[in-house]
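The structure that follows is given in the form of structure tokens.
A single protein chain has been removed from this complex, and every other one stays in its place.
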Amino acid sequence: MEIEKLQGIIEAILFTMGDSVELEKIALAIEHDEKTTRKIIHNMMDRYNNADRGMRIIELENSFQMCTKQEAYEYLIRIAKQPKKFVLTDVLLETLSIIAYKQPVTKLEIEKIRGVKSDFAVNKLVEYGLVEEVGRMNVPGRPILFGTTEEFLRRFSVQSLDELPGINQEQVAQFQEEAEDEAQLRLEI
Amino acid sequence: MEIEKLQGIIEAILFTMGDSVELEKIALAIEHDEKTTRKIIHNMMDRYNNADRGMRIIELENSFQMCTKQEAYEYLIRIAKQPKKFVLTDVLLETLSIIAYKQPVTKLEIEKIRGVKSDFAVNKLVEYGLVEEVGRMNVPGRPILFGTTEEFLRRFSVQSLDELPGINQEQVAQFQEEAEDEAQLRLEI
Partner (left out) sequence: MGIPVKLQVFEGPLDLLLYLIDKNKIDIYDIPIVEITNQYMEYIRAMQEDDLDVMSEFLLMAATLLDIKCRMLLPKEVNEEGEEEDPRQELVEQLLQYKMYKFMAYELKDREIDGQKVMYKSPTIPKEVLEYAPPVNLDELLADLNLRKLNQIYKEVMRRQDDKLDPVRSKFGTIEKEEVTLTDKLTYVEEYAGIHRRFNFRKLLETQHSKLHIVVTFLAILELMKIGKIQIEQESTFGEIMITSMVE
């Protein structure tokens, strides 16, 4: 089958499903291997950059989803209702950032970092679908491990966890350095 | 604004809405008169005929709607036919065991035992047909009571709930009483 037709099919799949669709499933449907399928989709993503296109395809871990372009937003909200979004307070954001960067993580670890009980915050994040249980830690008491969801990636426009702003431990080192620089600076003044 | 950008916006509108959208509304959103708007959309409809497009725009009375091309159906069916990967995770197993042994039980009670929100788990079990609503508790808010399904009993070859190890109907009655007392208590607070 020509590549154009395959692109048309993939577009139809992503449009119809609305939700994110796993690469594996798309590959099976168009009867191509995953590598080729991914290449075709990436190619489509480039073509969606054209001004006359209102949608784009985003990659979330190993799935793809179709969504509108940011530029269309101001016109869109004249017609479409923005799905109600809960406001994330600083407490929730702080807890979320710990879970995002340290996942999988137990409530106890979160509380150790924040210095306060975090049941309420974790529960709210689970309720909002941004965080979920990802398993249990294999230690006595088997505490629940938490991680972020696909909805988290969507909501924060992050394609994958690797793409989180400055996820690595280097950030800690950098902070330390900054603090040192600051102290240095003050000394010099 | 260039025509390309307008087309992009209209595309985004039709995509997000999914349903049919009145010409009047589209015209308002892109700040052009209806005649021009219609012309732009007709132009788009032509371009959607290309093989690499999976959707088409249809005109209904005075509105437009984006939908999947007929040709894509057989592939969509392939996606639908792909067996979903169902897994009973730790989270689901725990929730199922609580419902099995404590039924009829409310979501709140499950959450109290597990210490975390359990909407997702309960919903999944309902989706899997292992758990169902068995009634409502007679307290304000009338929370849903969950229990296991007949299918669950069949699967585990249990004749009736009495046969579940370590559970009897008396206990069930007692649990319900306790739950009611608790709800009462909460009311009084």
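Letters A and B mark the chains in the order given here, with residues in each chain numbered from 1 onward.
One rule holds in what follows: a residue touches a chain if its C-beta (ideal position, glycine included) is under 8 Å from a C-beta of that chain, and two chains touch if they have at least 3 such contacts.
Owing to the predicted nature of the structure, the values given are computational and were not obtained by experimental measurement.
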| item | value |
| --- | --- |
| Contact partner of the left-out chain, one of B:Thr36, B:Asn50, B:Ser97 or B:Asn138 | B:Ser97 |
| From B:Glu4, B:Glu24 or B:Glu127, residue that would touch the chain that is not displayed | B:Glu127 |
| On subunit B, residues whose C-beta touches the chain left out of the figure | 12, 15-16, 18, 67-68, 73, 76-77, 80-84, 86-88, 93-94, 96-98, 100-101, 113-115, 127-130, 151, 155-156, 158, 164-166 |
| Residues belonging to subunit A that touch the chain removed from view | 15-19, 65-70, 73, 76, 80, 82-83, 85, 88, 90-91, 93-94, 96-98, 100-101, 113-117, 140-142, 154-158, 165-166, 171-172, 175-176, 179-180, 182-183, 186 |
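Going forward, only the chains that are shown with their structure count from here on.
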| item | value |
| --- | --- |
| Touch list for subunit B against partner subunit A, complex | 2-5, 7-13, 15-18, 21, 25-26, 28-30, 50-55, 66, 68-69, 71-72, 75-76, 78-79, 82, 89-91, 115-117, 119-120 |
